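Data block below; observations after.
Every protein chain but one is kept in place in this view of the complex.
After this line comes chain A, so read on.
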Amino acid sequence: MKAKIHKFVQNGTYILLDINSGAVHVIDKMIYDIMDTFTGENDDEVIAAWENTYKKDDLTEALDELHALMDEGELFAPDIDVPPTFKQKGLVKSLCLMIAQDCNLRCKYCFGDGGSYGQERAIMSPETGMKAVDFLIKSSGPRKHLEMDFFGGEPLINMKTVKAVTEYARKREQETGKKFKLTLTTNGLLLNDENIKWLNDNDFSLVLSLDGRKEVHDAMRPDVGGNGSYDRAIKNFHKCLDSRKGGDWDYRGVYTYLRGTYTKNNMDFTKDVLSMNDEGFDILSMEPVVLKDSPLGFTEEDLPRISEEYDKLTEAYMKRHHEGKGFFFFHFNMDLSNGPCVAKRLSGCGAGHEYFAVAENGDLYPCHQFVGREGYRLGSLDEGVTDTKLPQYFRESHVLNKEKCRDCWSRFFCSGGCHANADLFHGDIRKPYEVGCEIQKKRLECAIYVQAMLELEKLEKEDETA
């Protein structure tokens, strides 16, 4: 049977999630216990099972409350199957451009082999980049919001193409009424004043890569000559962040992320997140490395330690929040009431049908991680999508078609995990990577807890002032 609820304890708080409605309930220990027995229609059984532990009156009261939730559709809500809107053919709305399949760093965990993706080191020509703009416009049908991500390797080593593509995209916006959101991911080494100014003037969202503490960063992110890159990166990141404060920056709809990767070398990554925050950055993300057969990668055995660390991070996050020094942590940020629609929750990342990566030479792949992977080339900008089966397969590889995910409590939050990781570990995009799943679920519990606590605090404040 498909799980309908998920319950967990975080920081001593008992939480009940109704999977199919998304309702989150903070409960007491008694409710937590009796949910082992309660199915919605077996009150007598619940009382029989728990009357030695709890008073009968209390149990009856608890059951009444649970039935009230059911009446509201907030407990045991009906199963969700594929919504009708999901069946149409996919339209492409995002492209990741491999602006440079080359890099000025040699990060130890890079899946792109120092930016080359197992291919020749090369950079994308302006012509290829501009063709990608046209491809996206043509493939997006009536969709208005389009995204383009300038990626690599290190995109700033090929500013010529970045600029040409941006200029062209802005021109085509005028002509077509589309809206391009532009994002660039950089290691910061080439983030000089001139580049910062240009990126600011062109409303780029930025994803800045930093792994936290200097020693952690330097060990993982050396340059071509083997020297640590922390000092150079952080200096430029500060400059960049300072340039994006005040004025209309709050309203431009662009963001400046600082993001890091943790590996087996820094399982105490809370310190790295806090170090980033201490440096003055407050939009942060920190994620587990995904590597197979590597001393830096994680296995099942690491899960308890990782889970413990997320508890620590959660505590630190709440502590800073209460001290008025709160920060935004990507995975804890979740809108429990107005999250995405079901169609979105089911479809997940969109790789291979809504989202493609364009290799430096114009070849199309399901996403940046598939670039250069055997059997995943979908076509090219010149020929268009020549493999029509694979995009359809990606499209149909949503949560409800993955055996493991169908029954997983986090299916509507996680939406089926990363296809690229599934392929890496199991050679099948429908078989999720287990270690990733466990980390995902732990992170979600922390996120739900954080949001529940913030909501309760808000309600308490309202009560006080009322």
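Keep this in mind: a contact is a pair of C-beta atoms (placed from the backbone, for glycine too) under 8 Å apart; a residue touches a chain by one contact, two chains touch by 3 or more; residues count from 1.
By our rule, contacts and distances are computed from a predicted model.
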Answering from "Dipeptide transport system permease protein DppB", "NADH-quinone oxidoreductase subunit I", "Six-cysteine peptide SCIFF" or "Sugar ABC transporter ATP-binding protein": the UniProt protein name of the missing subunit is "Six-cysteine peptide SCIFF"
Sole touch to the unshown chain from A:R121, A:R143 or A:R320: residue A:R143
The one residue from A:L199, A:C240 or A:V290 touching the chain left out of view is A:V290
Among listed residues A:I80, A:M159, A:V385 or A:L400, the absent chain is touched only by A:I80
The listed residue (A:F180, A:F204, A:Y355 or A:Y376) that touches the chain absent from the view is A:Y355
Note that chain A touches the chain not displayed via residues 16, 20-28, 30-31, 61-62, 65-66, 68-69, 73-74, 77-78, 80, 83-86, 91, 93-94, 111, 143-145, 147, 149, 151, 181, 183, 185, 205, 207, 257, 259, 261, 285, 287-290, 330-331, 333-345, 348-351, 354-355, 367-369, 412-415, 417-418, 420-421, 440, 443-444, 447, 451-452, 455-456
